[in-house]
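Missing here is one protein chain; the remaining ones are kept as they sit in the complex.
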Amino acid sequence: MQLTGFFPAPFTPFDNNGKVNPSLIPAYADHLKKDGVAGVFVGGTTGEGLLLSVRERKEMAAAWIAEQDNTFQVIIHVGASSIEDAKELARHAASISATGISTMAPLFLKPQSVSALIDFCAKVAEEAPDLPFYYYHIPQVTAVDFMMVDFLEQVGDRIPNFAGLKYSGTDIMDVLLCAEFNAPKRDIIYGQDEKLLAGLVFGLQGAIGSTYNYMTPHYLDLVKAFESGDLKKARKMQADSATLVRAMNRYGGGIRVGKRIMKEIGLDCGGLRSPGETIPEKEWAEFLESEDMKELRDLLKI
Amino acid sequence: MQLTGFFPAPFTPFDNNGKVNPSLIPAYADHLKKDGVAGVFVGGTTGEGLLLSVRERKEMAAAWIAEQDNTFQVIIHVGASSIEDAKELARHAASISATGISTMAPLFLKPQSVSALIDFCAKVAEEAPDLPFYYYHIPQVTAVDFMMVDFLEQVGDRIPNFAGLKYSGTDIMDVLLCAEFNAPKRDIIYGQDEKLLAGLVFGLQGAIGSTYNYMTPHYLDLVKAFESGDLKKARKMQADSATLVRAMNRYGGGIRVGKRIMKEIGLDCGGLRSPGETIPEKEWAEFLESEDMKELRDLLKI
Amino acid sequence: MQLTGFFPAPFTPFDNNGKVNPSLIPAYADHLKKDGVAGVFVGGTTGEGLLLSVRERKEMAAAWIAEQDNTFQVIIHVGASSIEDAKELARHAASISATGISTMAPLFLKPQSVSALIDFCAKVAEEAPDLPFYYYHIPQVTAVDFMMVDFLEQVGDRIPNFAGLKYSGTDIMDVLLCAEFNAPKRDIIYGQDEKLLAGLVFGLQGAIGSTYNYMTPHYLDLVKAFESGDLKKARKMQADSATLVRAMNRYGGGIRVGKRIMKEIGLDCGGLRSPGETIPEKEWAEFLESEDMKELRDLLKI
Partner (left out) sequence: MQLTGFFPAPFTPFDNNGKVNPSLIPAYADHLKKDGVAGVFVGGTTGEGLLLSVRERKEMAAAWIAEQDNTFQVIIHVGASSIEDAKELARHAASISATGISTMAPLFLKPQSVSALIDFCAKVAEEAPDLPFYYYHIPQVTAVDFMMVDFLEQVGDRIPNFAGLKYSGTDIMDVLLCAEFNAPKRDIIYGQDEKLLAGLVFGLQGAIGSTYNYMTPHYLDLVKAFESGDLKKARKMQADSATLVRAMNRYGGGIRVGKRIMKEIGLDCGGLRSPGETIPEKEWAEFLESEDMKELRDLLKI
């Protein structure tokens, strides 16, 4: 298989009592489908995945799978601190026929070698042997920071259903080495929305990220500009994306601000689960009025 | 309440199939009681706590509680990536009448302020309102690295059952400030075995750690030497402990080597759960033969 | 002014007694000119700049200035731990009519704010008021890691001769924001050879780096491939560069291995100055025989 196109990492909606709210998913999926996405990556970082219990994660996974169809692929993130939880989630994803599964590196007592990491992944992947497995590289969250080209070199056939990487790290030399690694059947899916253009020039064809929840059309145009050779336009569009990310970072980052954006566009995902802190309305107002956002509000239609 | 004395952080025994093995606990507890410990701290870092599922953690907690008595206090670590899991474990600890509970900072989407951390702790602590609650400060594992004196200053009455800190961080200026903080009913329990003497001189009276699993008598003598003013002896005994820790660090650290030591003294805790890697016998043999261990083998009686 | 094209950061040649050896510079410059470079960036990281005394740095600067002409521009790095040294080197660069000057952030008692950094730069720059001044951003060396778009926003007219950035950091979102920042007269010169293609797609037109010492023709072809739309070829050429950098990193990095490469191509720059350690011939042989280098030796003509 090959994953191409945009895969938003959906926010997890919570209701007023802080319970997961799967009832929002049909409308959420409709919105994304209209925007032209290729699918979703459920329960990762943006989805506050590991802040949910295993039961809650299954519930959300099932809600998204209910929206899955030929043009809307659903990848389930099953990573967990405990490999037992990850394996249980992998089995569940298989039982509901997800498009694929993925896991980030374990966060507690981290793997001390690439081999230990591959071993962990292999044990999780073999619980869903018929689904493509993606390793989710996000060292800024996990602090597990091996070069992924080393992972590709060492994985061999240790994970029979290995399908590629969700690459959310910042080392673009490693991105390039992975992309050029001699194994064409493996996807390198880029996880840095604000640098997508670098991914494109390195030949990546799929992207997973947070801002695709509300501005995929912008990125589709960016890709079009890149492909037609209009780099000036592509750069400007990418700079808009980077400026947004920078502005959000000043207000607590893409989950904190992003969930509030979702509410604004009519998909109320509620607040953040502890230890996250929901953005107060006062800060949101400041964010909207900030210099950088003046031009970008049109883009976000807020 | 006040926790004083030594609280080993027990290893979690696994059987040959990698399943938790609570059947070892009675013998394990007997060993520790003979060594003169004051209790145990179950399911923390040494216990590979977050590598277990919630169900497994409850099973191990219950096994240790079965050994609890007036002179053997059992504190249950309930920290988890998901606050839902932590709350469930806190309720369970209350239901089995643990001596106290504790949580480390959440590992995924970390708290961005001391206040967010206290909020997280408060929500967990209120699930076991009649048990003393200890915050477990271990920034080298969690990468949540606030000064604990800030925590003490800000916690006020936000956690009614707040009882103190398990302090496993390395900032001994902060240790001192916490110890001298004007709130005598709060315990600062020291979590750095190899530096115990610094804790003693700062007035700490309780200790939780990994090496207390197999060498509490050594530390009891160290305390005796300190209290009798024989600093020369106390330093030498502490240096032995530090030399052991240094030697273990060369072979993968105190869990990897420590579990093998337990086997040697007749309490087979099995290997490490993934992503941990069990020490191969060849490396263990090298460790035993290493220069530093020559003198220390007597101490460990191995 | 605008700096475009390739600017190798030359190695500093040492003789057998460890003294700087300016007598090599004429041949060195001839080699670079034949390779099609636009100039050189003297006395930076590759040049082991701050390992030299002020007197030695002046001597090397003068030797390179002697080779300066209309098609070979010489930028002098004047950064130093002491601002007094940096100012003295700036005055010297002005006195010998360098093309421009640059400074990295001070390494000792680092600036605590962008404003303090700009203040430092302003004081250095005003010693050579008629030369364009470039700030050299290399956080992996200096551990001074502000976003450069913040620098651009705040610099205003505080440095009248400010001309742009030598950007050797790894944050390509920041690179993009700098490149798109509304100040066209400021150069963003890219300092990450192994990621040049990312710089090109973001519109950068100049590059300073270590591997341009011996493979500028390769990069000129890469640029040609990029500009003609042959991204497949450009990626392959960039991957070759990245593979080389990765291989060198396994043997101590681009200065340690690079100096040995220079010897191989007939420009003996000697060993590394302490605390650097010259690569032993045995390691060099291993490097040459390593898997990655098989294909790349042709490229380097070694």
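The chains carry the letters A, B and C, assigned in the order they are written, with residues numbered from 1 in each.
Quick note on the criterion: a residue touches a chain if its C-beta (ideal position, glycine included) is under 8 Å from a C-beta of that chain, and two chains touch if they have at least 3 such contacts.
No experiment lies behind these values; they were computed from the predicted model shown.
Asker: List the displayed chains that the omitted chain touches in the full complex.
Answerer: B, C
Asker: Which of these, B:Asp15, B:Asp69 or B:Glu180, touches the one chain of the complex that we don't see?
Answerer: That would be B:Glu180, which touches the missing chain.
Asker: Among C:Pro106, C:Pro132 or C:Gly199, exactly one should touch the missing chain; which is it?
Answerer: Result: among the candidates, C:Pro106 touches the missing chain.
Asker: Can you list where subunit C touches the absent chain?
Answerer: 45, 48-54, 56, 80-85, 88, 105-113, 116-117, 119-120, 123, 141, 143, 252, 255, 273-277
Asker: For subunit B, which residues reach the chain that was dropped from this view?
Answerer: 147, 149, 170-173, 176-177, 179-180, 192, 194-195, 197-198, 200-203, 229, 231-232, 234-236, 238-239, 242-243, 245-246
Assume only the chains that are shown with their structure count from here on.
Asker: Could you tell me which chain lies farthest from subunit B when each chain's centre is the average position of its Cα atoms?
Answerer: That would be chain C.
Asker: Give, as an integer number of Å, the spacing between the C-alpha centres of subunit C and subunit B.
Answerer: One centre to the other, that is 49 Å.
Asker: Hunt down the residues of subunit C that sit against at least two other chains at once, touch-wise.
Answerer: Residues: none.
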